[in-house]
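Right after this comes subunit A.
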Amino acid sequence: MPNDGNISVRVDGLVKRFGSFTAVDRVSFSAYRGEILGFLGPNGAGKSTVIRILCGLLRPSEGSVIVAGVDVGKDPEGVRHHIGYMSQKFSLYNDLEVSENLRFFAGLYGVDRGIAGDRIREAISLAGLQGHEHDLTGTLAGGWKQRLALGCALLHRPEILFLDEPTSGVDPMSRRQFWDLIHGMSGRGVTVFVSTHYMDEAEYCDRLVLMNRGRVVAMGTPPELRHLVKKGALLLAKCEPLGTALQILQGSPGVAEAAVFGNSLHVRVEQAEDALVTLPAMLESRGVKCVSLKPIEASLEDVFVQLAGEQSAVRGGPDR
Partner candidate 1 sequence: MEPEIAVEGLSKRFGPVSAVDCLSFAVNRGEIFGLVGPDGAGKTTTMRMLAGVMSCDGGRMKVAGHDVAANAEAVKGSISYMPQRFGLYEDLTVDENIRFYADLFGVARTERRERGAMLLKAAGMTEFRDRLAGKLSGGMKQKLGLICALIHRPRVLLLDEPTTGVDPVSRREFWQVLYSLLAQGVTIIISTAYLDEAERCSRLALLHKGRLLLCDTPENLKKRMPGATVVVSSPQARDLRELLAGAEGVSTVILVGAGLHLVVDDADRRVPELKARIQSAGIAFDEITASEPAIEDLFVAYVQGR
Partner candidate 2 sequence: MSPRRLIAMSRKEFIQIVRDPRSLLIALLMPVMQMVLLGYGVSLDAKNIPVYVYDQEGSQDSQALLKRFQASPYFDVRKTVNSYRDLRYAIDSDRCKLAIVIPFDFSRKLRDTGFAPVQVIVDGTDDNTANLSKGYARAVIARFSADVQHNWLQRQGMPIAASNGNISVDTRIWFNEDLESRNFIIPGIVALVMALVGALLTSLTIAREWERGTMEQLLSTPITPSEVMLGKLIPYFMVGMADAALCLMMSVWWFGVPFRGTLASFFTTTALFLIVILGIGFMISVAIRNQLGASMIALLVTLMPTSLLSGYAFPIDQMPAAVRAITYLVYSRYYVTILKAIYLKGVGVKALGAEMTALAVYAAVIGLLATRAFRKTLD
């Protein structure tokens, strides 16, 4: 792991309250230069509040937040020219040409006129939009728009880049291309924050921060997180009929959770060795044919659901 001198964002004991509601509750983490850090969590988990605080748009109620060497609590304006932001609803003007959008954002970020031309050319080649400079932005396909939005967010050479669900709804080829670009940026030392609740996107991150109800539930690389669900504790069951099997399993002792996946079930158990023996017998005894039962590796979604469930045994509290 990189040493401390390479920390680009350090958050310590961050709390944000809105009236009596605590949106962010004692959150601490660090991000290293060139790292891709993913924020995972349901809507209202506090992801966007944390990111807004990091961008200097909201003031922290407590705790310290240092972004690119700037104390955001004391100097929220000072952080702005170190960061770039790209949201899932690309804030591009559809009725402007590609180059006009870039010129507009260059002006907005205060890029010097002298170098703006070079930066815009650079952004166009980065986004692979050569030859399309004069296309209307509205006519571009989703994946292209998204790369253009990224180009816009990078015009002022930010040290830190914030991406909000950057590839939702984009086709797989464009998504892979996009993540290639992001990995390229991180290779050049740009720190990238990604907030998402899509596991597809989470897999591409170096490290993940799982948030739920304003707190950090877990933090680590994707494989580390997957190991949080004990190896072998997740079983794949193929049964006939599936619906009955699900009902039986959901109430059985030793079964933490059972969920349908296509024509099979994902069953999370407390003791894998025992379950592999007892479950088929129990299912057969109740007239369900158990075609196969084998341990599988947990997906990030399994991890997420388990951790979120552990943190708040009772769900459905006051939603906002």
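How were these picked? Simply put, all candidates are chains of the complex that A comes from, given by their letters.
Keep this in mind: a contact is a pair of C-beta atoms (placed from the backbone, for glycine too) under 8 Å apart; a residue touches a chain by one contact, two chains touch by 3 or more; residues count from 1.
Please read these numbers as outputs of a predicted model, since none were measured by experiment.
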Query - Complex partner of subunit A (touching, any copy) among 1 or 2 - result: 1
Requested in this report: Would you pull the subunit A residues touching candidate 1 in the complex into a rising list?
Outcome: 36, 38, 41-45, 141-142, 168-174, 176, 179-180, 183, 187, 197-200, 202-208, 221-223, 242-243, 246, 259-263, 299, 301, 304-305, 308-309, 315-316, 319-320
